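All protein chains but one are shown in place.
In this document, chain identifiers A, B and C correspond to the written order of the chains, with residue numbering beginning at 1 in each.
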Amino acid sequence: MPALLRRFLGVVFVLLGVMLLIFIMLRIIPGDPVSVLLNEHVNPATVEKMTESLGLNKPLPEQFFSYLLGALKGDLGKSYYMRKPVTALIMEAFPYTLLLTVLSAAFAWAFGIGTGIISAIYNNRLPDYIFRGLSLFGISVPVFIVALSLQYFIYFKLSLLPLTYNGSLQSMILPAIALGWNSAGSVARLTRSSLMGELEAPYIDTARAKGLTTRQAIVRHGLRNAMLPVITMMALQLSSMLSGAVITESIFSISGMGKLALTAVQTRDMPLLQGTVLFMAFVISMGNILADVINTILDPRLRV
Amino acid sequence: MQTLISARNIKKSFRIGRKKRFLAVNDVSLDIFKGETLALVGESGSGKSTLAKLLMRLIKADEGSIAFEGQEIEELSEKEMLPFRREMQLVFQDPASSLDPRMNVRDIIAEPLETWKVYDSREKTDERIMELLDMVELKEDSLKRYPRQFSGGQRQRISIARAIAVNPKLLVCDESVSALDVCVQAQILNLLKKLKQEMDLTCLFISHDLSVVSFIADRVCVMKDGEICETAPGEKLFKSPEHEYTRYLLSSIPGQ
Amino acid sequence: MSSSSPSNKETVMRKVPLFSRMPILPPSVTVPASIILLIILLALLVPIVSPYDALRQNLTERLSAPGTAHILGTDALGRDCFTRIFYGTRISLFVALIPTAFAVLIGMAAGIAAAFFGKAADALVTWLSDVTLAFPGMLLAMVIMYSFGGSFSSIVISIVIMEWGSIARIVRSVTLSILENEYILAARSIGVKRFNIIIRHIIPNLIPTLIVLFTLNIPASILSESSLSFLGIGIQPPEVSLGLMVNESRTLLFNKPHLVLGPAGMIMLLVLSFNFLGDALRDRFDQEV
Partner (left out) sequence: MSEDLLLELRDLSVSIVGKKETLPIVKGIDLHIPRGSIVGLVGESGCGKSMTAKSINNILPPFARVTGGSIIWRTEASGEVDLALLKEKEMRKKCGTEIAMVFQEPMTSLNPLMQVGEQIKEVLTIHGVERDNKKAKDRVIEMLSKVGIAEPALRYNAWPHELSGGMRQRVMIAMAMICQPKLLIADEPTTALDVTIEAQILSLIKELCRNNSMSALVITHNMGVVSTLCDYVYVMYLGSVVESAPVKELFNNPCHPYTRGLLSSIPHVGDNPEFLHTIPGNVPDMKKHFKGCDFCLRCSDDIKQCFFEKPALTETGAGHFVRCHRSLGA
């Protein structure tokens, strides 16, 4: 599979680029990181000692390579604020985000593909207009508005589900729907347009001339071809989902990666922020490779 | 007979996949004489289209030399190649994609004239465009209209008008009538023949259709898998073909 | 541009017929377009016309219900909601339109360079866009907020960095399909210089895609800005933005829902109409080809 090997190398380069970008951006801040941390009225001597101990006085390239080597060994440095290794903090928080993302992805993709197929089959009839309106509405509502309205109606008015996450799976349903709402909309829209495109493909005429009804032709032939672009899009959606996770976690108080990153910004904790962002970028890149693998399996034309 | 273009030992291969290289043109030598219509005929994948693009230096050959009116053009840089571009013009196969959909007919035909600043004033350029429209039998009112408002045959006429706008020495037709219906094809073939005589052009005609070639070509080169297997004047080739592949091609024409 | 003679430059510039014959537009385009224009008009006029100042606090009239005095009532600090919504819309639109324009311009340049100028440019642009796309948008914005603080410019920069990547990728693939057309080979065989091919053939054929991209990326920017402001790391008080208004009245969600409904409704209306407009324009242009 040389094609996949090349793709993997490409991802390694991208991750290097990501690391470089964060590293530079976090170090060109106007003030000196340490003095900001220990706030202004501390005497310069302690600031000097602190910078020394954190190795921030070494030239930038040297800092970068020591950080790179550390990252490869899984050590993302120590959080200034929480005095604990960043990797440990991430390992604590990641399972929650993973659960949230998996649940919201399941909801989004099942709902999205389902409505997409139905609105493609009943093209330009009632179900099509309803679902097209719904999916357009889906991609037009920000995650935090969906979350707040779910809380207002489901919790406050109907009190069916808990307000925030309390460890139980049941309390993860609302956050999952809130986070999955946007991607459900975009998956539905792409599934519909991709399937409509496939319906005009000549091999559908061949299937009907063979004796398949239009519906059979769609399911047995059109669907698989239409799913190829949808799978690629699902992988690309991983990054927007993790963005949404930051908001969903802060509204439903789920102590996941998003909340961790948010506290890192609020407490000006550079290594923690750097670690969480790098880890999330790594997860997204793995998602992209997974999509490529699935596409290569599904589409024989990609097998070199 | 003066030679317009002489090509010697042209080789060209394309890379497909990781290691495999596809030899499109394999050691071809060819002369095109002034004033004649030479046809390159062969099936898809025989390299006839690639050879034409090589002769026009739109793609560079791996090996071999090409001389235009005695001057070597194979090694020239893009800049040095420009004056020769003016002498060689191309008419394409697909009427739908050979005209820019965002430009009206006037701008399409004017592009070569304005690129080479043939006329210094817009009025003279418009005059020439009217003349060209007349030569390709198109009505004056088509100037302001866009390509999608024309039929396949009319679009080929616009393509031809653009190609002959700067009085080239060589007109290359790459399957220019293959996408057209029989009646329209006949009109365009007649037009090409008429223009060639009026403007004393040399024409390189690429096609897979032997009957079209037998009508329009003085000399015919039959190509197979990147090599020329037979070159002969039209009547001789169709009456008594020597190469076995040419005979096989002729016998396959339906309805002979 | 090389020092080409005036006549050539003049002909090149005039030769690009952008909207020379834009036919009458179907309702699916005019309806959302007029909603957007109406909102923009109100956003400009209401803060001037309205008797109340969007920022001045007036604690005596804290949390008064919607009524004749205050059409949509007042918020926790006694500020008139109706005025604030349109004042906030102005900021939100400003913060959405500017970065989208930059993102489309950068994306276009990068996309054309990647498709037109050979393997090296292609690899560089693809790498750069992959790097920016590997970040979840929100986290990238956080890194920028961390460095530059929550000012206008930092939001604009983070939205541009978030969006240019996908635009560049789309422009690259559309440009590649344009380059496959024979009229590009025709231009080359006529002897048109590379730069002129971009100006005369590639950009005019890219315009429909660019318009659709611009229209569809504005709602994405509005969503990003409002999410950032909602998290408190976007527009900082005392400034006003729709996302910030939702955040400020979030604690009163259950007893004063209308405080949240106002800004949230405006965000949705804006995003919905831009998405609707984008879809309609795309169908319109597909029809035309």
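What we mean here is this: a contact is a pair of C-beta atoms (placed from the backbone, for glycine too) under 8 Å apart; a residue touches a chain by one contact, two chains touch by 3 or more.
The structure displayed is predicted, hence computed values, not measured ones.
Colleague: Under the definition given at the start, what are the shown partners of the omitted chain?
Modeller: Result: the unshown chain touches A, B.
Colleague: I'm checking contacts with the chain that's been left out. Which of B:Ser6, B:Ser65, B:Ser214 or B:Thr231 qualifies?
Modeller: Of the listed residues, the one touching the omitted chain is B:Ser214.
Colleague: Touch as defined at the start, partner being the missing chain; which of A:Thr46, A:Ser66 or A:Thr213 qualifies?
Modeller: If we include the chain that is not displayed, A:Thr213 is the one touching it.
Colleague: Name, in rising order, the residues on chain A that touch the hidden chain in the full complex.
Modeller: Residues of chain A in contact with the hidden chain: 123, 200-203, 205-214, 216, 220-221, 224-225, 298-301.
Colleague: For the chain that got dropped from the picture, name the residues of chain B it touches.
Modeller: 43-44, 151, 153-154, 181-187, 189-190, 193-194, 208-212, 214-216, 234-235, 238-239, 248-256
Simple rule for what comes next: only the chains that are shown with their structure count from here on.
Colleague: Taking each chain's centre as the average of its Cα atoms, which is closest to the average over all protein Cα atoms shown?
Modeller: Of the chains present, the most centrally placed is C.
Colleague: With chain centres taken as the means of their Cα atoms, state the distance from chain B to chain C in Å.
Modeller: Centre separation, chain B to chain C: 47 Å.
Colleague: What is the distance in Å between the mean C-alpha positions of chain A and chain B?
Modeller: Once rounded, the distance between the two centres reads 53 Å.
Colleague: Would you give the residues of chain B that are in contact with at least 2 other chains, written as numbers and ranges?
Modeller: Touching at least two other chains: none.
Colleague: Which chain C residues qualify as touching chain B in the complex?
Modeller: Residue positions touching the partner: 5, 7-8, 11, 15, 17, 180-183, 185-192, 196, 200-201, 204-205, 207, 289.
Colleague: In their shared complex, at which residues does chain A touch chain C?
Modeller: My answer: residues 10, 13-15, 17-18, 21-22, 25-26, 28-29, 136-137, 139-145, 148-149, 151-152, 156, 236, 239-247, 250, 258, 261-262, 264-265, 268, 270, 273, 276-277, 280-281, 284-285.
Colleague: Help me check something: in the complex, which residues belonging to chain B touch chain C?
Modeller: 56, 58, 82, 85-86, 88-90, 92-94, 97-104, 107, 111-112, 114-117, 120, 159, 162, 166
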